[in-house]
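Notes to accompany the following structure.
With one protein chain held back, the other chains of the complex are shown just where they sit.
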Amino acid sequence: MPPALLEVNNIEVVYHPYILVLKGISVRVPERSIVAILGPNGAGKTTLLKAVSGLIKLDRGRVSRGEIVYAGERIENRDPDDVSRRGVIYVVEGRRVFKEMTVEENIEAVAYAWRGRGVDPDIVYKYFPRLRERRRTRVGYLSGGEQQMLAIGLALLARPRLLLLDEPSLGLAPKIVSEVYESVRRLYEEEKVTILLAEQNARKALEIADYGYILENGKIVLDGPAERLREDKDVREFYLGVRGAEGGGYRRAKWYRRKKRWV
Amino acid sequence: MQRGALIAAAIVVIVVVVAAALLMGGGAPQQAPAQETQQPQQAPAAGGEAGKTMEINVGFLVDLSGPTSDVGKEYVKGAEAAFKYFNEKGIYTSDGVRVKINYIKRDYGYKPPKAAEFYQEFRDRYHVVAIVGWGTADTESLSDQTARDKILYISASYSAKLVVKPYNFFPAPDYSTQACAAVAWMAQQKPGATVALLYDHKVAYSKSPIPAIKAMAEKLGLKVVDVDLPLKADEAAAEAAIREAMKSNPDFLWCGNTIGSCSLAARAAAKLGLDAVMIANVWGFDERFPKLAAADVAGRAGGVSPWKWPSVADPNAPGYRELFEAAKMAGYKPEEVNLRFMQGFMNVWLLVKAIERTTAKDLQERGGEALKEALESSCQGEPIKLGDITPEMRYCPGNHLPFKSSYIVIWDGEKFVFHGPITPEGVDCVKATLEGG
Amino acid sequence: MPAGVFKETYLELMGFLRYPIHRYSALLAAALLAALPMLADQFLVTKLAFYMVFLVAVIGLNITVGLAGQISLAHAALMGAGAYMAAWLTLHGVNILLALPVAALTAAAVGTLLSLPSFRLKGYYLAMASIAAQELLFYVYQRWVAPDQYMPVNPDAKMLLGLDLSRGPGLYYATLLVTVLAAWTAANIGRSGLGRAMKAVRDNDVSAEIVGINVTRVKALAFAVGSFYAGLAGGLLALHLSAIDYDNFTLEQSIDFLAMVLVGGAGRVVWGSMLGLAAIMAGQSMLEMMFQGNPVYRYLLLGAAIAFFVVKEPEGLIAVLRRVKEYLRLWPFSY
Partner (left out) sequence: MAVDVVSYIVSGLIIGSVYAALALGFNIVYRVSKSINFAHPALVLLAAVVAYLAVSSGAGLAAGVAAAVAVGAAASVAVERLIARPLQGRPPVSLIAATLGAYYVLKGVSMWLGGGSIPQGSLYASGWTLRLGPVVLGATDLLAASLALGTVAAVAALHRFTSIGVAMRAVAEDAYGAAAYGLPVRRLTALSWALAGVAGGLAAVAIAVKANLSPILEAYVIKALAASLLAGLDTVAGIVVGGLVLGVIEQLVMYVAPMVKIGPLDFAGFHEAAAYLVMLLVLLFKPYGLFGTERVERV
């Protein structure tokens, strides 16, 4: 197997001082692909992305075992700005943009981080043209979808090689979600970025992803190419909301809980 | 655990150091606490004990870190120079026993709870016979306690309330009597004049002489108006006070605060074009005033001083000679000897005078009480004089006002001109203050 | 938990002196404190008693700040309310022991008023509101309560059955009694339902509200109880001093109180307060004795020590103590 752009090998993550969140996770993200991490609330998706981006440090957590290899280099437990300087940009969950500042100022602030590297502020407007109309508006007054677009746009300023997207669909109307995913697809194709996507909305994620991992309680319970996951009976039932042929959803659900067939 | 061990070690070290400090008393000067009884015990009290020595402990309460630390520092220099000077020259009781003063210096930062704490330390740990102290509020509020504990207290505060306290002394007229001298001078300069009284209405020290000033002004036919000038004034607050004063078109200003706000008030007066002469009380005016005012205040700024300043006095005159010798011995240049330095020096000198008027036995057995009576012996007997710095001083039981005259010092743009001495007549200024406030 | 000790009921587990060693050390401490005037010299005894006054105040602030999380920089002013009330009562012939509870209640009443801003404010804003309250009260003391700068305390009101409570052993025992009672009560507040409600409000007042805690009431009580202690300390101050000076109750003093709580250990009401007091107030005095008359070293060393310990141990000196205790417990085989 050729080395992937990002390889997470059997890592464990603890939060200060003893809370174990991830146990033995391995994820592989090949260059020029979209890999989706699926799973319910609290499964550890965000922690995984934070561990990759180094932001876990700000939460007083650390990778206690295993390694994270990015482009042939180990990056676990590095400072977040060190990691981002290597081209790994993390778009934080919940539309973490600077709400007290205008769209333009948001772009200016983030562009400051990449000054001297030929930043093109217009790249934000290129993918999200409606932000251009609102560039003098305080971001706090933008709609949720626009804020999410800005968040992704700001990440683009870094010309990332690997984009970590955390729940871009969170709290957005279905129509807006589609719009956001449209843009993600587009920038994946045009900007030649690799994307690691954490989502609860498995249907949307698997639409654009090449490969998927399913995470529960800090462990990977299933993985496979997107099309296979889309066809998987359990995934269909529990993540895509398609009722299986056997019927008796609730009873089967209990059976599933008892059986824990993925463990 | 490694870290625990380190911290444990650190704590042990701190505890040991602190305990050592507590037990040994830290600095050198007070390593012999309360040893006054040892030597004289073997010595019969009758006179002619030349060659014997005894030690006494004296508390020294100073402000080196608080709001008055700037003048406090100079005062401490003078007092310490005096301790050194007299200790080396030799202090002898009337029966010829040499007394060595150990002083215990404590910086209370102008904070009354600290003063109370250190007072207890002086009393219970060092069994001091006397305290050389500092501010008005702390001295006044401790005065009843010192009377009960029979500890002589010489303060840098000359509040009128201290005049009637049995154990409080100072080598100057009280603030009220000084202020009355200023009022008398103003009446001399311009009969019927209007005086604006600038002082902080909330501070004991600033308020202290005000009733006496009013009584004196009434007697001499001067008009007075009250104006609040905060002790912590900035320029804006000083200007507001001067504008308020200007409403009554005053001929004179009395500034009852310390030099900080008085100098800013003088600056504001110059700026706003108020043509009046400001007289500040003793802590409101000294050598630095023109520089602090940083404006043209020539002929319009002055202060009260019960003594001639060392900078204008003859350095070879009695009193001043000792002052300069002491300064030289402590390593200060003559130009560093200023009014505040002299005030510190004088307070210690007064203590020395008290010791010289006691017998060793008396001092050893009755401590502060003996010193108090020694100073009060000047009431009927021979008066006390600190060279030419002070006139003859008499302290009487119930009335510790040693003399009444003060100079008025005016900055004429190049030098300080001394007028007087002036003795206020016709009004009992101490009484006026005690009854009025 | 020491080996061989078993707790069978919740009541036992929550007991105040849970283990034999607690009981023995409490007895030993009590005996030592009671016998101190016979053992130590007068100076140490008086000094200790004087620190106890401030300990009571710090304990109070530790309840408001440490337990309930309401930052207050008006504690010195509240202490003033108690001190002036006590002094005023003695001037009207009331015995100081009677004046003490009245003083405490007065301060509690004032403190409850001061809790008003806490219903809407938090953190920085609340701290500023308390600074404002401190300065307003200070003005009232300066100008209207004690215009002569200090209010004398009637020494005749400090007698109890012929024993002078204002000096010597009388002073020590009177202060000790009040302090121990206050500390005991305070330690128990932390373990009561009210104490737990306070901690809930401190950790997250919105959540506390959701789980059914009357946040407004708890905040008001936190201020009331804290101020009660401040007032009690003020009353004790009136017992110790011959006059009450308004400069006892400055913002600077309030800041010092807060520093004592934070440095000692916020939330550990008794031990944290004691350590904080020892570090700052006693530390200052000791440094003053060591470098007498040179405040520079006092400031440098004290400040550096505070900053160092807080950075190394953000939970306060109490955490250091815990560590040391743990180390000693395992000593010499620490693994």
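Per-chain numbering from 1; labels A, B and C assigned in written order.
Keep this in mind: a contact is a pair of C-beta atoms (placed from the backbone, for glycine too) under 8 Å apart; a residue touches a chain by one contact, two chains touch by 3 or more.
Bear in mind the structure is a predicted one, so any value in this text is a computation, not a measurement.
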Shown chains that the omitted chain touches within the full complex: A, B, C
Given B:Arg106, B:Lys161, B:Lys202 or B:Arg300, the one touching the chain that is not displayed: B:Lys202
Residues from chain A at the interface with the omitted partner, ascending: 53, 55, 58-60, 80-81, 84-85, 89-92, 96-101, 105-106, 108-115, 154-155, 157-158
Where the missing chain touches chain C, by residue: 65, 71, 116-117, 120-121, 123-125, 127-129, 131-133, 135-136, 138-139, 142-144, 204, 206-207, 210, 251, 255, 258-259, 262-263, 266, 294-300, 302-308, 310-311, 314, 316
Interface with the undisplayed chain - residues on chain B: 64-73, 200-202, 227-228, 230, 232-237, 239-241, 243-244, 259-260, 263-264, 267, 270-273, 288, 291-296
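The criterion applied here is as follows: only the chains that are shown with their structure count from here on.
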Chain at maximum distance from chain A, centres defined as averaged CA atoms: B
Euclidean distance of C-alpha centroids - chain B vs chain C, Å: 36
Length of the line joining the C-alpha centres of chain A and chain B, rounded to whole Å: 75
Where chain A and chain C are represented by their mean Cα positions, the distance between them in whole Å: 51
Contacts with two or more other chains, residues of chain C listed in rising order: none
Shared-contact residues (touching 2 or more other chains) in chain B: none
Partner chain B, residues of chain C touching it in the complex: 41-47, 50, 54, 142-143, 147-150, 152, 155, 237, 240-243, 245, 247-248, 252-253, 285-286, 288-295, 298-299, 320, 323-324, 326-328, 330, 334-335
Touching residues (chain side chain B, partner chain C) in the complex: 1, 3-5, 7-8, 11, 17-18, 21-22, 25-27, 29, 60, 62, 64-65, 69, 76, 104-107, 109-114, 116-118, 120-121, 124-125, 136-138, 140-142, 144-145, 148, 201-204, 207, 437
